[in-house]
Structures are given as C-alpha cells and as structure tokens.
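Pasting in a structure now, in structure tokens, and then I'll have a few things to ask.
Here the complex is missing one protein chain, while the rest keep their positions.
Coming up: subunit A.
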C-alpha cells in the first residue's frame, strides 16, 4: 500500500457527504498530566501536561470515512479513542446524536458502546488468548443482552464470521486466537466489532501490523462492511496511501491539532499546509527515474509537553513567516545545528561567545537576553548573530528563522533578541475546495490583521 497515491478517486467518493452529523466535537482537549521527578512523584505534584489533543473541532457525518493522519505522537490515536469515550476529554465536548458523551461516566457510556466500536492496531493483542473465537466474537451480544438463546447466538456469530470472510465459520468457531494468522485475527476482531450493529467504528491503524499481502484485503473488507452495514469510520493511520484509498475526508494532525481538514481528493491534489506537502512528498516513489527531489521536514516532532509557540510546525517548516511563533528555543536549535557542522575547534570558539546556551532552551521566550561569554561583550554576540543572518540570506533555501527576528540590540550588558509576536493559526476554510487549513500563509487577507 505504500505507493505513490494514484490519480483515481478515493473509495466511496463524495456521495456520502450528505449524511446527517453523527458525532460532533467542539474544542476537544485531552491533556495527560505528567509526574515530575522523584520528589514530584512523592508529593503527587503534576509537572506539566502532555497536550495529546489540543483544541479540535470535527464533524463526522453518517456514512463518512474520516481519516486521521499524522506522525507518531500527533495525537491521532488519542483523538480516535476520545471520540468514542475510551479516553476522557479534559475540555470541550463530543456530541453523539445530540448527546454529550464527555459528561457521561463509564457506567453511562456502557449502553452506547454497542454503537461506538473500536478496532485496535494489534490484532494479536486485542483478542483474549484464553478465549475461543465463538465466545470472543459473540461476547458483545452477551454483554448487551442482544440474543435470547444459544441458537440465536450461534447464528449471529456465524453470520458475523461469514461477513468478515472467515469461511466456513464452523472451522473457526472452536479455534483460539493463537491458531489464527494475523489477517484472520483482524477479521475476527472486525467480526466482534460489527456483531452488535455499531454505527461508528474507530479503526486505529487496523492494517499496520499486517502483512502487505493482506492489507488491501482487510481495507476492502472494511469498505464492504461499510456498504452492507451502513457504518461510519474514523480511520486512524500514518499511511497516506491507504488513507487516500479508504477515506472520504481527511484530517492531517500535528501535535494534537488538525492542520488541514477536507475532502481527500482535494487534500491530495492540492495540499495547502506545508506539513501536508511534506507528508505527501515523503511517500516513496517506486520508480527511481521519476523520483522528485524532496524537502522532508527537518528534525523530529517536538515534545507535546512543551509545544512550540504559535504554529507547532514552524521549527520544521521551510516556508515559515514572522508570525509563526519564533522563540528562543529555535535560536538554540539553529546554533546547535550550525556547530554540529563546523569543525570542533571552530564550534568551540563560537560557543565561547555565549555564557549559557542551555538558557535558551526555556519555553515561550519571545524576547531573550543572551549573556555573553567570559571575555566577550554583548556587541560581539550581536556581531556574530548578524553575521549569521547575512550568511543565511545568501544561502538557498532561505533559513526561515531570521524572518521571525524583529530586533537585536545590546541592553544592560546583554544581547537582546526580540522575536515577532506569535499568533496561533486557526483552521480557516478555503472556499473553492472546501478544505480547512491552519496556516498563516493560507489565511484570508481579512483575518490577517485580526487577533
């Protein structure tokens, strides 16, 4: 499946768009508290929070297949789990058919679980090894008291197994998960998920642990099930090619936020956000002759406990502008990357200009006062930084960091670097395509002056 997406349209097309809203999330946040060091553990004091999901608005229509796509740590799995109430939201609301499920407790959610099902990433781990297929697949029926007697139970289980292609069902009824292959297990998991007639199925990377040969089959099976049973899917994945094949609309996530959200065809044909562009560029090209030079994002996905200011993607973005939220941490990254490339002596000489580079690592510093190293004046530091800026302005591609620096001046024996005030990009609709994107570059002109 990991091929360059073809030009053909996605699975079910845009016909499903007309459905009624099934699940609506507004301002959804899921923050996980962190325990700090040893002392913090004893005192039980939280040391900040990981913002796994950080302010998300979504509308899922009946019959739609929504893809949540992003790198590891982007919060896509947490969002998927929160949508069906498996993880508690710390703020915001999720309404399922008009009912706010974030307010329901575990007990109140139980009747709804029948309608909101989940398929987990690892088919080997999501079946109880000590339970045979007959019991495992039919267990939702028992839990929700959906069958009157054993015969009906058996018939429903056989029907579900047939639907997912485990035929003849009689052969699989008495088997244990250990006797099945990965693809068969995932089919059994799907059978268990659909047996209680759910409306919404959250599939968390359902094919990532499977062999290449069975991935397409499982996806096709899921599409068949959707058609037959009138399901709505949330498909969580990092695999863009399968998302393109499978999803009607797609939400690209980065560090707990949606950066681009729209119909799959539009997102793939005309990516708006630099992160989406980078993701699409990262899909390997099978033909080396046709391979294009790619600009993959630099560095790693940042720590969600200490997200960058402004647009979370700006430290990796090749086209970032002044308002993207530049801060002291980015200066540190810039310097360290430079010193890594220099000869050790040269790097040490440049490093001695600064008293403490680590002080730049603090969060959310829009103005930073740099103490010069021993035997250096603030002017030396400024001189050095200006020199860097000039060097960068000649290099190609342009280093976007310097766009964010407003002024550099000496003050009280320190070199002060001031960055442009950060602004959070908000999802805004691009009228022509129906794609929403959170990027300063794509904002309508009217709102640029706002906030």
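One rule holds in what follows: a contact is a pair of C-beta atoms (placed from the backbone, for glycine too) under 8 Å apart; a residue touches a chain by one contact, two chains touch by 3 or more; residues count from 1.
Just so we're on the same page, contacts and distances are computed from a predicted model.
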item	value
The complex's invisible chain, by UniProt name, from "Formate dehydrogenase subunit gamma", "ATP synthase subunit a", "Peptide/nickel transport system permease protein" or "5-oxoprolinase subunit PxpB"	"Peptide/nickel transport system permease protein"
Candidate in contact with the missing chain, chosen from A:29, A:57, A:71 or A:132	A:132
Touching the absent chain when the full complex is considered, from A:122, A:350 or A:363	A:122
Touching residue (missing chain; options A:170, A:211 or A:356)	A:170
Contact with the hidden chain (one of A:61, A:113, A:314 or A:329)	A:113
For subunit A, residues in touch with the removed chain	84, 86, 109-114, 117-118, 120-122, 125-132, 134-135, 139-140, 143-144, 168, 170-171, 173-176, 189, 192, 196
